[in-house]
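With one protein chain removed, the remaining protein chains of the complex are shown where they sit.
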């Protein structure tokens, strides 16, 4: 059977078509067309959407809403999303960024999905026709998720509040050894009042480093202050092993890179 | 570019017309305009696509193969198994009398590495071929496998390849290639220091941007044109002729344009089965490795292990060198018996040493068959030798470059293989390297020459 593409104008119609066996949603194509090219015969039909709302970026009073079809390139060049540009540029090369979408990145298996790591640290809300879900719940249930993601929403962190680091072996661009995103808020005395830290490649999908987050609270961002957080960084993680790095290596270097990110 | 003409000026006529002159590459205009024709740029009406069903096991007996469902799949034109291949057991170096034939085009009764070709599916589209390949049923009885060369050489190890009968290549010199020169044990006994170290490497994939493949078109007269990116055109033609039991005059090979090879395209893998497919269907056939196949299936550089034992004097002279080299051929010979032999020819390196002992083994394991890659048989050996040289220099407290000047071979020196050295330029290369790297050595070394009048 050939790989047939169906195009729809509304999310509702596309969601209905996705119910057919073997049908997958086509965003930028960097995951699903790749799978088909590699001989994944489980993919027999593709569905795409032309609804322009999915390609919109809305910024109002510090609240951001990014349509699921917005590309990494569009995020990277948006004047009000400067804080996220580094995370968007971490994905692929220029051509991949012109194609890969925010929605698709939520489904990218490790070692891919660097932008979803950023969204997890931002505690984004994922919107589908079925309603809204916190990103953490969305990611843990993504394998059985059938409704098309239409947008992601989050509050823009304060200047310098968002930190992002992608570690790869190839410069300037390579697949992740790991990626780390953090949203850190500090009290007037410089101590950490809240921390959200998200990790890529430390499981098959982005995960929060909750023990490290807890260990940072009330601490100052210096070598001694972050030491307990670094010691707890890999707690509860199940890093992937792939041609880029072993699970052991990823767990060993995570505290080093988290330390650099927190002290930067 | 700078051409240094001061070296060997007295023994060379200074009449170079091409060397030192920039010349445009003849193939570049085609490359920059996208007009260069690679094999996959040939497209023929009615072309079939070949996909291979591969072994998921490192070592297994094949109890049965059921292709019936695949054959009924829409778009499938033909399914090939071992019985369809006229001369299924082959080895590429048989052309230069290096046997035995030890490899199957399509697996017959047994698979010896994970990824081995078992069944070929020919269909109207790539997609149909992929879908049908997924429907081929192969019943395997998994056998114990061996992945480590030293384990493979132990008594009682699983036998990888019955055509050899033991897990090493049997040379006419015995279980390994051997070089014996002087008395290496006496050399060690008289040395100020003895240093034994072992070095090892993992397989390396060439990863050319263009994957291995070919397009075959029947000419309508029992003759077949094969557009291929092989790096070994006539080797491939002659082996295809043996495998297909067809005279070479029926095979018309077109190639020479290779999208990156690095030695990775010298094995005869895709062409015979694609030609067979074209012959049995009467249709053009395209067989192109996917990226995953290129990385997992095509031969890598062999894993190697090199053990070097040296005797060295405090004044810097190496007086004895014993090298034992192991080349991991994987499950089949391909070019590895030659690679291991090249190692024996290359050790003890470009140094003049009075007592030398070399053993190099070509070992079979249940890993992906390895083959040629840029200086195979030599490259890993050079890594080992030069790290060993640095360690020796450190051991005796000598500058590593000066240590190499002391031991460098020069014209007239007798090599361990009993060939007198001629045309050596190592001294001069090191002198130039010393300048370029700003790594000064004593004046007496800068005054040395490889060339000895009357040598």
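When the chains are written out, they are named A and B in that same order, and each has its own residue count from 1.
Heads up, the rule we're going with is that contacts are C-beta pairs under 8 Å (C-beta built on N, C-alpha and C of every residue); 3 or more make two chains touch, one makes a residue touch a chain.
Rule of thumb we're sticking to: contacts and distances are computed from a predicted model.
J.: Unshown chain, UniProt name, "Deoxyribose-phosphate aldolase", "Alkaline phosphatase", "Acetyl-CoA carboxylase biotin carboxyl carrier protein subunit" or "(2Fe-2S)-binding protein"?
T.: When "Deoxyribose-phosphate aldolase", "Alkaline phosphatase", "Acetyl-CoA carboxylase biotin carboxyl carrier protein subunit" or "(2Fe-2S)-binding protein" are compared with UniProt, the left-out chain turns out to be "(2Fe-2S)-binding protein".
J.: Which of the visible chains would the unseen chain be in contact with across the whole complex?
T.: A, B
J.: Looking at B:260, B:282 or B:420, which makes contact with the chain not pictured?
T.: Considering the complete complex, B:260 is the one touching the chain left out.
J.: Consider the whole complex, including the chain that is not shown, and state which of A:10, A:98 or A:241 touches that chain.
T.: Looking across A:10, A:98 or A:241, the contact with the absent chain belongs to A:98.
J.: Using the touch definition up top, pick the residue from A:11, A:26 or A:212 that touches the left-out chain.
T.: Answering carefully, the residue with contact to the hidden chain is A:26.
J.: For chain B, which positions touch the chain that isn't shown here?
T.: Residues in contact with the chain left out: 24-25, 27-38, 40-41, 43, 125, 206-211, 258-262, 290-291.
J.: Considering the entire assembly, which residues of chain A contact the chain that has been omitted?
T.: Residues in contact with the chain left out: 2-5, 7, 26, 28-30, 33-34, 36-38, 46, 48, 73, 92-96, 98-99, 172-173.
Quick note on the criterion: only the chains that are shown with their structure count from here on.
J.: Which residues of chain B touch chain A once you look at their complex with the stated criterion?
T.: Of all residues in chain B, those touching chain A are 51, 74, 125, 127, 130-131, 133-134, 290-292.
J.: Give every residue of chain A touching chain B within the complex, in rising order.
T.: Those residues of chain A that touch chain B are 1-3, 37-39, 41.
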